[in-house]
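All protein chains of the complex are present and in place, except for one that has been dropped.
Letters A, B and C name the chains as they come in the text, with residue numbers starting at 1 for each one.
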Amino acid sequence: MIWFTLLLVVLVLAALWASMTTTLLRATLGLALASALLSVVMFSMGATLAAAMELSVCAGLISVVLVSVASLTRPRSIQEEIASRRSRLRRIWPLPLVLIAGGVALSFVHAPVDIVLRLPAGDGDVRTVLWSMRQLDLFGQILILLAGALGVLVLFRKEAKDDD
Amino acid sequence: MPRLRLRFAGDLAIIRRRAKGTPSGALPGVQQMESVGNMREGIVLLVAVFAPLAGAFLLPLFGVWSRRLRDVSALVMVLASLGASVALVPGALRGEIVAWSIAGPLGLSFSLSADALAVFMAIVSSLVGSIIILFSFDYIRHYENQNEYYTMAVVFLGAMMGLVFSTNLVYLYVFWEITGIASWRLIGFYRGKADVLKADKAFLMTAFGALVMLIGILAVYGMTGTFDLAAMKGIALPLGISALLLVGLLSKSATLPFQTWLPDAGVAPSPVTALLHAAVLVKIGVYVFARLFLSTFVFDEALRTIVASIAGASALVSAGAALIETDFKRIVAYSTVSQIGFIFLGLAMGNALGAAGALLYILMHGLAKAGLFLSAGIVEQNAGTKDITKLGGLIRSMPWTAVAFLLCAFSVMGIPPFGGFFSKYMVISAAVSGDQLVFGAVFLAGALLTILYLFRLFTKVFLGEPHGVLAPETSRLMVACVVLLAALSLVGGLMVGWPSDLARVAISQMLGVAG
Amino acid sequence: MTPLLLILTIAVPAAAGLLVLLLPSRRAPWAPAVLAALACAFELALAIYAFPHDVAFAWSWMGFGAEFALKLSRFSAFILLGIATFSFLVTAYSAVSMAKASSSRRFHAWVLFTVALSAGAVLADNLILFLVFWEGLLLTLFAMIAAGKTRPFATAVKAFVIVGVTDLALMFGVMLTGHLAGTLSMSAIRLPLDGLGAVAFLLLMVGAMGKAGAMPFHSWIPDAAIDAPLPFMALLPGSLEKLLGIYFLARISLDLFVLTPESWVSPVLMGIGAATILLAVLMALVQKDYKKLLAYHAISQVGYMILGIGTALPVGIVGGLFHMLNNAIYKSSLFLSAGAVEKEAGTTDLRELGGLGRSMPITTLCFLIAAASISGVPPFNGFFSKELVYDGALERGWIFYAIALGGSFFTAASFLKLGHAAFFGKPTNAKRTVKEAPWPMLLPMIVLAGLCIVFGVANSLPLERLVQPVLGTAMEGAHGGTFAGFPTNMLLVGLTAGVLALAVANHAFGVHRTGKGIGAVDHIHHAPGLSSVYTLQATGVLDPYRMLVVVVGVASKGLYALDRAIDWVYSGLAAQSALAASWVLRRAHNGNVNRYVLWALAGAIAVVLAVLAVMGGGR
Partner (left out) sequence: MSDLLLLVPFVAVVLLYLLPKRARAVGLWVAFGILALEAAAAVLDRFATVDVGLLAPLEKLLGFHLATDGLSGLVILCTGLVGMAALLVARRTLESVNERFLFANLVLVAVVGINGMAMVRDLFSLYVFVEVTAVATVILVAAGRGDHVLEGAWKYIFLSVVASVLMLTSLGFFLLSTGGITLDAARTGLAANAPLAWIAMALFLCGLFVKGAMVPFHGWLADAYTAAPAPVSVFMAGIVTKASGIFALLRIAQSTLGGATPGREILLVVGAVTIVVGAFLALTQTNFKRMLAYSSISQMGYIVLALGGDLHLGILAAGLHFFNHAVSKSQLFANAAAVEKQLGTLDIDEMGGLGARMPVTAGTSAVASLSIAGLPPLAGFWSKLLIILALWNAKEYAFAAVAILASLVTLAYFLSLQRKVFFGKPLEKWAGAREASAGLLVPAVALALVTIALGIGFPFALRILLGGGA
C-alpha cells in the first residue's frame, strides 16, 4: 500500500513538473515519466490491457513524437528563459494549490472503501465490450477522428495559403 | 413531461357576458360560442384593439407607396378604435360588460372586457390619439423616419387599447411593455445621441418598474392561482405585494420617485410627447391603479396614506421644478408629473367622488395637456427653439396658438368652466370628504403652483419682448388641432355631465356604490 | 315667474357675449357696444321683474351632490338688481369711451360674460355651481384687464394669480363646508362656527375678501387702474366685485354659518376690515394719479363693509351691506368721472391736471357729489351707511371705531386733494382745450350721482326695500325694526362732523404749505416714519404678490434641487455603479487562460465542497 501511494505521489509530481517546466524537452520527459508510472499503477491494479496501451501509446509513441518535434525548435536564450520562468511561475503557482485543495476536498469523502467494480457482462474481452455494448461510443470516436482529419486539412490548407 | 407534438387541444371560445348594473363578477373561464349574432360586440372590441395594433405594421408598406395614404390610414386606424370605443358607450352606460376571451393554458387566457372604466379610458386615449395623429401630418412631414413614426405611434395606441380592455394580468403586462417599446422608439425619433440616451433612460426606468410589478403579478398569481382579474375580485392584497405593483404603476406614470424620465423624454417630437406625457402613456399607471386597487382588490387603508403621500410629494416637487426649468417642453412635462399626482390622490382616497374625479381628470388633463404639448410643438418648430429664455412676444405672430395654449392652460389650472376645474375640484374634495385635510391642503398648494408655472410659461413665451424674428404659424392643420383641443377642454367643462355619467357607471362597477 | 326666466338672466348676457365675439365687427364697430347695452338693459328689466318673486329649482347635473340649482331670494334679487344696474350703466358709458379702442369687441364680450357669471354666482344655490360661476369670473377678469392699452398682461397675470389664490381657498372652503354639512345645497347649510367649521368659514371668507379686494388681496387693483380699460375699473373693482364679495361674505356670515359676536371669528373679520380701511386709505392719500387714488379707495371702502359684517350685530351688518350698495354707486361714479377726465384731458396724472371745473362742469358736479358721499358728508348716502357701521363698531370695541373714523379722515383728505388738484386751481396743461364729456358718458354719472343723493335723503327706500329684508327675522325687535332715517346717536354724528372739519383744516394747511392742491397731504406723506413705509411700498416690497412670488421662488428652487437629486440616483448613481461593476468584472477577464482554468477548477471544487457539505449535513 505504501508503495502504491508512493507511486501515485511520484506520478502527480511528474505530471506537475511536466506542466510547470518551461522547456519542451523537460515537459516531454515529465509526461513520459508520468505515463510510465500510470501504466505501472494500472498493472498493479490488474488492468493489463490498459496498462499496455498506456505504456505503448502515451509513454512511448507520443513521447517520441514530442521529442522529435522539440528537437526542431530553437532553444531560448538565457534571458528569455529567466524572464519566462519568472512570469510562468507567477502564473502557475496556483496549480499545486488547486491540487492540494482538491485532495483535501476528496479526503472528506466518506466513500465506502470496498469498491467493487461491477463491470458489464461479457467478461473482459475488449472487443466484446466495445462492439456489443458501446457501439455508439465507437461511432463517436470515429467521428472525432474524422473531425481531426478535417482539422488537419483545414489548418494545413491555411498554412499553405498563408505561405503564398 | 413537455413534448413537442402538434395537437390542437382546447377550444377557442368567444364569449359575451352581460352583467346589468352589478359590479363585474367572476368571468367564466371558457364558454362555448353562444351564437354568431352575439359576436358582434366582441368584434367591436377586437376592432378597437387590433385595428391599430395590427394595422400599424401595414403603414411602412403604405409609406413606400404613398405618404398621404400612410398618414390617412394611420388616422383611420386610430379613428376605428375611437369609433369602436364610442360604439361601446351605450352599453357601458347601461352597465353592460362586453367580454371576449380565448382560453389559454396556465391561466394565460387572452380576455378582453369592456366595462365602463375601460370604455372611458379607451375613448380618452383614442380621442386624444386621433387628434395627435392628425397634428402629426404636418409636423412630422419635415423629418426622416416617418414610416417608423406612424407605425410606432399607432402601435402605441393599439397597445393602449389592449391594455385598457385586458382583464388578464399577463396580457396587461404584455401591452404595457409594448407601449414601452413604442415609446422608446418614439422618444429617440430625432436620433441624436442625447435623444437616444434619454429614450433609453425612459425605457429602462419604466422597464424597471414593470419588472418589479411583474414580481408583484407573480406574487398575486402565487396567492390566487390565476391571472384573471375578474377571478381575483374581492381579494385583500398584502401590503408588500401592493407595493411591488405600485412601483410599476408609479414608474409608468412618472410619479415620484420615478418621475425624472418624463421631462427627459421631452426630446421627442411634440406629438410624441403629447401622446406619451399627456394623453396616454402616463395615464397607464393611474388606469391600472384604478383597475387593480379600486376595481379588483379590497382597498387597503394603509395604501391610501402611502399613495396620497407619494402623490402629494410628486405634485409639489415637480411643480417646483416646473417653476425653475427653462425648457418649454420640460416645464410642461413637469406639469404632467404634477397633475398625475392629483389623479393618484383621487384614486388613493378610494371613495366614489375621488375615483370619479380621477377619471374625469384623466380626460380633462389629457385634452388640455395634449393641447399644451402641441402648442409647444408649433412654437418649437416655427421658432426653432424651446428655450423659453430665447422666446417671447409670440402672441403677436401666433395669436391662435397663444390663445389655444392659454385656454388649455386654464383647464390644467382648474379654472371653470373648463373641464379641468371639475376634476380638480372632485379629487381634492374627495380628500376633504375622506377627512384627509392635510392632503387636501398639499394639493391646494400644488394647484397654486400650477397656476404660477403655467402663467410663467405663457408670459415668457407669448408675451414680453420678442427675441429675434417672430415666427408665424405655418400650418393651419396644426393650429386647428390645438384649437380643437382647447375647444374640447371647454366643452368638456360645459358638458361635464356626459363624461361624468360614464364615470359614475364606472365607479359603481368599480366600488359597488352609486355615485 | 318661471325657472326659465332665472335661466335667462344668465343665458341672455352669455349668448349676447358669444354673439359679440362672433360678430363681424369691421362693418359695424358700434355693434358690440350697442348689443352689450341692450343685453344689459334686458338684464335690468329681468332683474326688476324678478325682484319680488321667490323662485328655486334644481336640475341633476354631474352627480356627487353637484346640482344645477338656482334660487332667487331677497338677497340675491337685491344683488342681481345691483349687478344689472351697474352693468347697464357701465356698458352705456363704455359704448362711447371704448368706441375707438381696438379691443372694444372683446371687451364688451367679456363684460357680458361677466354679467352672466355674476348673475349665476348670485343665483346659484349649490356650492359647486356657485364655485363654477365665481371662479369663472377669474377668466373675464383676466381677459378684461388684458384688453387694456399698454402692456396689460403682467397686471392681468397678477390679478389672476391673486384672485386665483383666494379662489383656491374658497374652493377648499366649499369642500370643507360640503363635507361638514353633508350637502352642497346652500340653502340647506347651517353650520356652527367651531373647529373645522371655523376653518371652513375662514377659507370661504378669504374667497369673498379676495373678490371684494380687501387686504392683503388687493395689490392688483391699483395696477389694474393704470393698465386696464377704465370701464373695467368701474364695473369690476368699483361695483360688481364688491357686490359679489360682500354678498358672499354676508351669505356665509348670515346663512351658511352662524356668526355671533361671541365667536372669535368676528374680531378677526373686524380686524381685517379695520386694517384694510386704514392701510389702503393711507396709500390712497399719497397717490398722484386719479385712477390709482380711486383704486386704493376701492380697497379701503371694502374695509367698512367687512367691519360692518364682522360686528355680527344687525346694525353693523345692515350698515355693511348698505355701504356695499352705496360704495358701488359712488365708486363707479368716481371711476366714470376719471374716465371722462382721461378721455377729454388725455391723462389722469394729477400733476398735469387742474382747473377742469370750468370746462367740465357736469363731470365736476358728479364728482363732488360722489366724493362727498364717499367722505361721509351728510346727507349723501355714504354718510348714512358709515354711521351704521360706526354704530356697530363702537359697540364691539372703541379701537375699531377709532380706526374707521381715522379712515374717514384720510378719505376726506384725499378727496379734497383730488378735487382740488383736478378740478380747481389752474390748468397746468394749457395746450389742450378740454370739453365736457359726451352725453352717453355723462348720463350714467348723473344717474349715479343722483342715486347718491336719493339713497341718502330717502335712505329708507334702499334700507327697507333692499338691505333689511336680507336679515329677515334678525331685524325684528332691534331699533324698532328699521335703521332708516337720520342716525339717532348724535355723539357719533358729531364726531364725524369733527373729523370732516379736521380734514378740511388739514387740507387748508397742506395747500398753504405747498401752494398747490396736489401737495395738500405732502406733510403726511413725508412725515417721519411714514415716509420710509411709503418708500418701501413704492418699490413694491410690501406687495403681498411680490412676497408670494419670492417665497414660491425659493421653495421651488429647493424642490427643483430635490428633483435633480432624485434624477441623480438614476442617471448618476445607478448608471455609474452598474458601469463600475461591469468595469471591475471586465478587468478580471484579462484573457489569461490560466486564470480561466483556475476559475473553472475553483468553481468545480466549490461545487464539490458544496455537495459534500450538504451530504455531510444530511447525515
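Just so it is clear, contacts are C-beta pairs under 8 Å (C-beta built on N, C-alpha and C of every residue); 3 or more make two chains touch, one makes a residue touch a chain.
What you see is a predicted model; the values in this text were computed from it and never measured.
Within the entire complex, contacts from the absent chain reach the displayed chains A, B, C. Only one residue from B:Val196, B:Ala445 or B:Leu470 touches the chain missing from this view: B:Val196. Across the interface with the omitted chain, subunit C contributes residues 578-579, 581-583, 585-586, 589, 591, 593, 595-597, 599-604, 607-608, 610-612, 614-615, 618. Counting the whole complex, the residues of subunit B in touch with the unshown chain are 1-10, 102, 104-106, 108-110, 144-145, 170, 173-175, 177-178, 180-181, 184, 188, 191-193, 196-197, 199-200, 203-204, 207-208, 211-212, 214-215, 218-219, 221-222.
In the full complex, subunit A makes contact with the omitted chain through residues 106, 109-112, 115-118, 132, 134-137, 139-141, 143-144, 146-148, 150-151, 153-155, 157-158.
In this text, only the chains that are shown with their structure count from here on.
Centre-to-centre, using mean CA coordinates, subunit B is 38 Å away from subunit C.
Centre-to-centre spacing of subunit A and subunit B amounts to 68 Å, using the average Cα coordinate of each chain. Per-chain Cα centroids separate subunit A from subunit C by 100 Å.
Shared contact sites, meaning residues of subunit C that touch two or more other chains, are absent. The residues of subunit B never reach two or more other chains; the list is empty. Chain contact summary for the complex, subunit C toward subunit B: residues 61-64, 128, 131-133, 135-136, 138-139, 153-154, 157, 160-161, 164-165, 168-169, 171-172, 175-176, 178-179, 196, 549, 552-553, 555-560, 562-563, 566-567, 569-571. Residues 201, 205, 256-257, 259-261, 316-325, 334, 352-353, 356, 410, 413, 415-417, 421-422, 425-426, 428-429, 432-433, 435, 437, 440-441, 444, 447-449, 451-452, 455, 458-459, 463, 496-497, 500-501, 504, 515 of subunit B touch subunit C in their complex. Contact residues of subunit C toward subunit A in the complex are 592, 594, 598, 601-602, 605, 608-609, 612, 616.
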